[in-house]
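For this depiction, one protein chain was excluded, whereas all remaining protein chains were kept in their positions.
Take a look at chain A:
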C-alpha cells in the first residue's frame, strides 16, 4: 500500500536521523546513539544502534563515548541527518567540524566564570572593608 498526500502526490520516504535515546534510570542518564526514522518515538525500536554516550564523568573525570564510525558513515551516505546534540558530539570527536553551538556554550561558560570570579573578588574586598 502506498500512502498519498492530499495533493495526490506520494509522501517522500521518511528520512533517517542519528540521535540519542535516553536509557539509564531516574537521575542517572545514559544514552544510546541510534539511527531511527525521523518522527518516530524516541523509545520505538531503532533501525540500528551506532554507539553510546555516558554524560556522567567516571572516577578519572572522563566522559565516555563509543561510536561505530563505519556505520555512521554508511548512514550519512544514505541521507541520514544527525540531531544537534549528536552533531556537537561528533564535532568534539573530530569527525564533524566543531558545531557553532559548542563554541557558543564554551564562550558563555567562560563569561559566566569570569563574572563569578569578579563577583567573588568584589565580595572579598567588601568584607575586608567592613572588617577594617
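In this text, a residue touches a chain if its C-beta (ideal position, glycine included) is under 8 Å from a C-beta of that chain, and two chains touch if they have at least 3 such contacts; residues count from 1.
The criterion applied here is as follows: contacts and distances are computed from a predicted model.
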Per UniProt, the name of the complex member that is left out, chosen from "Trafficking protein particle complex subunit", "Type 2A phosphatase activator TIP41", "28S ribosomal protein S22, mitochondrial" or "DNA-directed RNA polymerase subunit beta": "28S ribosomal protein S22, mitochondrial"
Candidate in contact with the missing chain, chosen from A:15, A:105 or A:120: A:105
Of A:36, A:67 or A:82, the residue in touch with the unshown chain: A:67
Residues in chain A touching the chain absent from view: 51, 57, 60-71, 92-94, 98, 102-103, 105-107, 109-110, 113
